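As you look at this complex, bear in mind that one protein chain is not there, while each of the others sits in place.
What follows is chain A.
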Amino acid sequence: MSDSLLTNSLWFIPMAFVAAPAVAADYLSIPQAQQLLFPSASSFIERPTLFDSGARSAIKSHAGTRQRQDHQPIWRVEKDGQLQGWFIVDDVIGKHEYITYAAAISADGEVLGIEVLSYRETHGGEVRDESWRANFKGKSLKDPFKLDEDVPNISGATLSCRNLLDGVKRLLTIHELFLARES
């Protein structure tokens, strides 16, 4: 290595101080998301689900997307003993880190809403906007789940948008395969 390499490289050190806008991390806790998605619920009954390889294969077969984790945090949501729906926390792959979100699914398998708990990507913070998340409301497995058809794309965060869309479809599949019978 040339002796001058280090000296020459010092010229670029000011780049290290170039300010870039901070991108947020954790926005909501699970109890906060539960309150936002089911404001009138009286109880959230944790029902963590462990998927074996057969269950994961069935989910992928129906949803078209991998069920990566064995453990899926699921809560049965009730009001005065009556089922209101299901609250599920999920991770999908972002460009750099996992995106953690929660979905509310009705007893008959429709999306009541989603909340983004953590998002750490360079672009696409708009996934937290109510206007964007509202596109998920009412979605069921009867919908095509195509980006820019069901839900608009956010430029610079296409992978995040697509993985969130695919993730919600996978959660609806989990509801259909494993939770609907309890409704």
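Worth a mention:
Just so we're on the same page, a contact is a pair of C-beta atoms (placed from the backbone, for glycine too) under 8 Å apart; a residue touches a chain by one contact, two chains touch by 3 or more; residues count from 1.
The rule is simple: contacts and distances are computed from a predicted model.
A single chain of the complex does not appear, and UniProt lists its protein name as "Lipoprotein", one of "MauM/NapG family ferredoxin-type protein", "Cytochrome c oxidase subunit 2", "NADH-quinone oxidoreductase subunit NuoF" or "Lipoprotein". When the full complex is taken into account, the listed residue touching the unshown chain is A:Arg120, out of A:Arg47, A:His62 or A:Arg120. The hidden chain makes contact, of the residues A:Arg66, A:Lys79 or A:Lys137, with A:Arg66.
For the chain missing from the display, the contacting residue among A:Asp26, A:Glu46, A:Asp70 or A:Glu97 is A:Glu97, taking the whole complex into account.
Remark: the residues of chain A touching the chain excluded from display are 1-2, 4-5, 7-9, 11-12, 15, 18, 20-23, 65-66, 92-98, 120-123, 147-148, 153, 155-159, 161-163, 166.
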